[in-house]
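Every protein chain except one is present and positioned as in the full complex.
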């Protein structure tokens, strides 16, 4: 693993527990973690349970005892590490967004494909059983042709204008602000559930243009990324989409929500109650039609059977356990999982097109 | 009243009951109703309780015993009737959208202003006590500066591609489809609660291009208006808005919902549970923060005190009773109510700008 | 009408509007209202729209122009008025609970049956379309054999120990406190939906034993009725019931809620969102099972078709309009409506058995 902090903790937890719940073809071993600051990485290795640590990620990817490299660093360094890891013949899993730009993302995809390694992008919310079940219902035609996707991802941790600046608010580190961080998740859900987006009009907006440095309330730094993004989209299959992401939506700690309306039914989901799927079937008997509140903890719901009996809910971390399950299956089978770097490239194209549309004040097309 | 059917029934009910609940300065008398088909208008007069009827609305506006003309006809005829009524010195209340175009709407505004009559547009959803209370909280600064408005108005009565065509799907009768019919309500709520919109990018979309005539399933007619509309907006005060309206959103019978996020708090509302307001205050104690579910049936909630004790909910029709209350107060006081034709004009500008933006594939500015 | 205030206003509203919404065989005329205080009753007559008033209810029931007597006085006087009205050949509708005791209630039933007049008890919550639809589903066997009824009726207007005393807290005026006032509604819903109760164990409890007189905060009066009641019940059909009512349940303004579980499905309802019925069908496909949120505003839902299109919700007052609709039909047809005085007697038996069980600390049987 390269990097630690929030995503490092989440991924590691998944490696720890995946073979407890699932009958995996292999059991992950936490060989090594890399980070530049020796004290911090040593501490992380101990806390997270890695056998060893490196202060240079290049050393880590040279090691013979490493099969999979998991990249959880800030966006700035995804490409360099992923490309080097692929060249070293390591399978690669990378946090989202894949890169700083479409060009970078494409270079990463090229590298993993040329190296013939397994590659995955860590869009974990796909892996909530309720979302997987939504996918299954759509694939089975239970919703019919899709007309609408509307997805919001609302957070509120920047609502306070005095909240300190962080790498996620610096363009050179993150590429985008809210847009790349969380709109990217909504885009992934839309692509997973509805299909490819071919055209967008949008708006990236910054509400607070300066923020203090952490610990130095008087030293202000410029916020050069978006605080919120919104866009309208056309899908290849004729559906229309409406997207919005913000870190200024008070009362929404982690409000990743979507609704899908098809000609035969509708679906609603909300990350803050991630076990619940609301499903409407238009062919239910008249008078008895309404959204069903399905607690997706049953044997019929993908991945859910590996855990607890019906009604015993899962949490945030299980999305990662399910994702890592698929990664391990893929490494064992030699078949690439989804979402992978192709998804990362396509996601990046949508992100970039929205940013361009916001700047040009016009619609922008996207190629698949 | 000119016209009958759904809106005629709703407005009439309000005239019947307004003085039962409120201590109004005058009590409405249902003098006459106009419609072209004598059998139908006669029947409507009887059913709704009008004293008389006319088969030509021109006769109705000539009558001395008429003080207020209420226009509930299809959009096509709003302008002609309203202008004539104003010229005849009648106060005018008109259904939304005000007109077929901005030009027409402006002519209507000019007419009522020149005639010096009271004018009102029937955006009834403003008048839900919960919405009025939202307005009050915003006006008092309880939400601080507003960052976000997101409004959807979702219905599903056109989901079936075999549902017959109606005047609301004919451009010459209605101007727009879903856009003018229900996006107009979201626009009104946004203008009421947040302020003026000055720029939009949007999309009008038709999913089903032909529908059968009522009663003749084999005779198809062209649908030449939108089935759904979506747009992103910039407000004068720096807020951003995201809007969507559809008649293809299965499971949403009348899903007029909005969320507002300000720097100090947030609000959520949903017409299908119109008594409930969800309010988040960012200065609630840490650990105790969360959306409050307020049942707006208490003395503190505008208009609610006129009805029942706390917890005894109101329905759809009470929005009209409250609206008509304001109309009667205005007629008695000689002070124009809101929303009025000025609001109608501004709303029409937004509708038109979105349609233009959809066609031009670019952002379009709006003047206030 | 004998009496005014809250229930007087609600009943009168129903008489005013019933023939606007429904095609009734007769149209109610508000002939006269009776009350002891001339100033107050005169004012009430004017406000509510009665043609005349009487200061002695005996005069009112002597009048030839009165067909139906509606009793909305405190419980103490229900029996005397109802019996006299029946003897005078008037049809009678009476507020709940029917009487101060089972004996009184039975005397009332005897009087109306001997007089051959139509009689009704005003348990209005049965008349919410969602409740009527619940009844229909149960009658059609959609829930199978019923196992469980759980009903709470929670209010909070006495939470403040300094809230003044009122007639509803004086045994000589009301018979019971919370128990007769609102547990009676839950009992009616249980009897309507599940069937007769034949045995109960229960508890009546008073939290605040003294309250000030209205306007005299220092003058304390004894509360000699219950503040809350709870009981467990056995139904004739083998179901079990759990009931609770309180005026001390903070945050519940008017929380009349029930849940029913049968061998094939379940139902949940809540008065504060009275249009919504939550229905679970156990034969829905595995993985797709869950409570459906049905907005009971559709043509398929009893009474709802008389009002507005789907998704345009009704309020508290419409339960009375529907009830009065049935009363008028009954008066016209000469067939007694439900709920009537027989239901009132049976309800009173359950109330009384619970009070006895609470005092004796044992189960008490009830005869049907």
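Labels for the chains are A, B and C, by order of writing; each one numbers its residues from 1.
The rule is short, and it goes like this: a residue touches a chain if its C-beta (ideal position, glycine included) is under 8 Å from a C-beta of that chain, and two chains touch if they have at least 3 such contacts.
Since this is a predicted model, take the numbers as computed values, not measurements.
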| item | value |
| --- | --- |
| Left-out chain, listing which of the shown chains it touches | A, B, C |
| Contact partner of the left-out chain, one of C:40, C:87 or C:147 | C:147 |
| Among C:129, C:202, C:315 or C:344, the residue in touch with the chain that has been omitted | C:202 |
| Residues of subunit C (touch criterion as defined above) contacting the omitted chain | 147-148, 150, 152, 154, 156, 159, 161, 201-203, 205, 207, 228, 230-232, 234, 238, 240, 242, 244, 246, 248-252, 259, 261-266, 280, 282, 289-291, 361-363 |
| Touching residues (missing chain, whole complex) on subunit A | 6, 10, 13, 16-17, 20, 48-49, 155, 157, 252-255, 271-276, 295, 297-298, 307-318 |
| Residues of subunit B in contact with the chain not shown | 133, 279, 281, 284, 286-295, 298-301 |
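In this text, only the chains that are shown with their structure count from here on.
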| item | value |
| --- | --- |
| Numbering shared by both copies at the subunit B-subunit A contact, with half separating same from different | same |
| Centroid comparison with subunit C (C-alpha atoms), farthest chain | A |
| Geometric centre distance via CA averages, subunit B-subunit A, whole Å | 40 |
| Subunit A: positions in contact with at least two other chains | 289-291 |
